[in-house]
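One protein chain is absent from this view; the other protein chains keep their places.
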Amino acid sequence: MFTVKNLSCERDDRVLFSQLHFTVQAGEILQIEGQNGSGKTSLLRILCGLSSSFEGNISWRGQDTQAHHAAYCQQLLYVGHHAGVKAALTAEENLRWMQTLQPLLNKGSLTDALRQVGLMGYEDVPCYTLSAGQQRRVSLARLYLSSHPLWILDEPFTALDKKGVVEKEQLIVRHVRNGGGCILTTHHDFDLPDVTIRRLNLDQLSAA
Amino acid sequence: MNFFTAIVRRDLVLALRNRNEVVNPLAFFMIVIALFPLAVSPETAVLSKIAPGIIWVAALLATLLSLDGLFKSDFDDGSLEQILVSPQSLALLAIGKVLSHWLMSGFLLALLSPLLAIMLFLPSQAVGALVGSLLLGTPTLSLIGAIGAALTVGLRKGGVLISLLVLPLYIPVLIFGAGAVQAGVMGMPIAGYLALLGAMMVFSLMFAPFAIAAALKLSIRN
Amino acid sequence: MKINMPRWFYQLASPKWSYDIMGMLLPWFAIAAGLLLTGGIVWGLAFAPTDANQGNSYRIIYIHVPAAILAQSCFMLMALAGGIGMVWKMKVAHIVAKSAAPIGASMTVIALATGAIWGKPTWGAWWVWDARLTSMLILLFLYLGIMALYSAFENKASGDQAAAILTLVGLVNIPIIKYSVEWWNTLHQPASFTLTKKPAMPPEMWMPLLVMVLGYYCFFGFLLMARTRLELLERENKSSWVIAVINEKI
Partner (left out) sequence: MGYFNSFSEFLDMGGHALYVWLSYAITLGIFILNLLSLWFKKRAFFKLAKRQTKREQRSL
């Protein structure tokens, strides 16, 4: 489904990683590991098309992601380091805007999605009254609406409590069981039954 | 088109919720104009002679001032990233954002300008030319300025740089805009000037969105 | 966007190949520039006849006109190189554009300074808001903006692209700026005779001018290639060919 060939990235005259090869099949999770500064976020940004400082090939269903950027983005949901939440808009307005951006976000109940991330009762307040963690959860609420085949998630569990983490893990499992793919980074020990989790450690790569 | 109306609506809502960002450039516009009688002379003859130039220069600087933040908050909170990883067109986004920016800056400046024309003793037969030239000229200023804003959005010290990049490109609009008002003062026809301003607006509307989109892309990928 | 180009075009994309080719051409340009400039200056200053209207101050054209021509063609070159760099993602083209900017800016300064000085005996003032001088001043601002943009980016590849976009926007604007400034000028002051618009210049006068224009171009080519080579070394300082060049030098 998702194939990366010969990927190298250099930033500020430092090689972050080179000669990276991997694939993500439908029903698989790829967890990218590594210390801070090992290039996890850079790698995810490259995979999303948010960074062009790389060499190599990234293809999605046999098509180059750069050449077919719009078609690829249609299929992709990215939760990044920044929440992408507008502080002056309410949680509901933010989600509605994201729905216009992403046609594959279901037009289903926003209240429901917000309840799932524990923001019940916060639909109508501007997001600047929410904490940074709550703002991130507004962004994560998209996962409950998403029918994108590919998820790319940068540290999705940081702003969540224990219960929230478990729920998101279940959500990811449901997503891959339905034939989706997921690439994520996390510090969190991540072990799920009955799901293929591949691991890619960027530290070992650079040591080798 | 759905996407386009959504951007315009979103940016207008945001502007209405942060009213300071709308009011500040307008206040700046008025203060700059109020400085001239104090610095040059409060005499009617002097002021009415330089009024077209002053109002146009002040409008240009006020637009420039408000442009600095056009993409800043979207860049900082990650909204721009999300737009880049969506299938929507960045050029369309640029047009939508510039349109709502113009409604909250250039358009309001044009509405406010008759008041300032009175304060600077601009002959009343030129007020129509003033409002018309501002209505047709400021969209071009917003479009060109947005290129500069998109190029500098990822930089820490974009403020002065954007003026350096954009002001030289503003000169034709300034010349024809102020020229239209001068012609209005002298009772000459102004249709030619307005047509030129309109042509520049159409021309920049055709090309600027692509330059803005390319600039935004590189600023995000930087 | 994919257009097939001849082989040399893709070879130009290789930094080492460009470095070597420019290194071969460099001395020839230096010699040509030296000969043409010396010859042109001696010819223009000492041998060309004087102008009936302006006296000997017209001899400033021999340094002014080539600078003005070069200031404009340098901008076009930068836009072309920047465009090539954007379309074919060619680093060398971006580096050429970047190296050209300060040279173009200095040519603009020469054209401005000599034009203004020429104005003193002709118009009686050290600065006149003449259409050509004003356009030249705006061109200088455009150059300064582009150079500022290059240096504002820490990531050089981003700076290259940003400056290329700005240069292309500037190129589209230059004719509009020129037209509007000329129109503004005729509105505010009657057209006076200018430094460059001479109805009929005898060959003894324009021949040295031609030599000077060629000399300026050679000097420009020399500077541009030398700056490009240096920038190539700085950008590629980790690659094996640059290390070889350095080891040879030390």
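Going in written order, the chains are labelled A, B and C, and every chain counts its residues from 1.
By our rule, contacts are C-beta pairs under 8 Å (C-beta built on N, C-alpha and C of every residue); 3 or more make two chains touch, one makes a residue touch a chain.
Note that the coordinates shown come from a computational prediction; the quantities given were computed from them, not determined experimentally.
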| item | value |
| --- | --- |
| Partners of the unshown chain among those that are drawn | C |
| Residue, one of C:Met22, C:Ala68, C:Met86 or C:Ile110, that touches the chain absent here | C:Ile110 |
| Residue touching the undisplayed chain, where the options are C:Leu36, C:Ile63 or C:Met78 | C:Ile63 |
| Hidden partner interface residues of chain C, rising order | 41, 45-50, 55-57, 59-60, 63-64, 67, 102-103, 106, 109-110, 113-114, 117-118, 120-121, 219, 223, 226-227, 230, 233-234, 237, 246-247, 249-250 |
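One rule holds for everything that comes next: only the chains that are shown with their structure count from here on.
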| item | value |
| --- | --- |
| Nearest-to-centre chain - CA centroid comparison | B |
| Centre-to-centre distance between chain C and chain B (centres being mean Cα positions), rounded to whole Å | 32 |
| Centre-of-Cα separation between chain C and chain A, whole angstrom | 48 |
| Centre distance in Å when chain A and chain B are each reduced to the mean of their C-alpha atoms | 38 |
| Per-residue overlap in chain B, given as positions that touch at least 2 other chains | 221 |
| Multi-chain contact sites of chain C, meaning residues that touch two or more partners | 155 |
| Residue numbers on chain B that touch chain A, as the complex places them | 2-3, 6, 10, 13-14, 17-18, 73-74, 76-79, 81-89, 220-221 |
| Chain A to chain C touching residues, read off their complex | 12-13, 52-53 |
| Chain A residues touching chain B - in the complex, by the definition given at the top | 48-53, 70-71, 73-74, 76, 78, 80-89, 93, 97-98, 100-103, 126 |
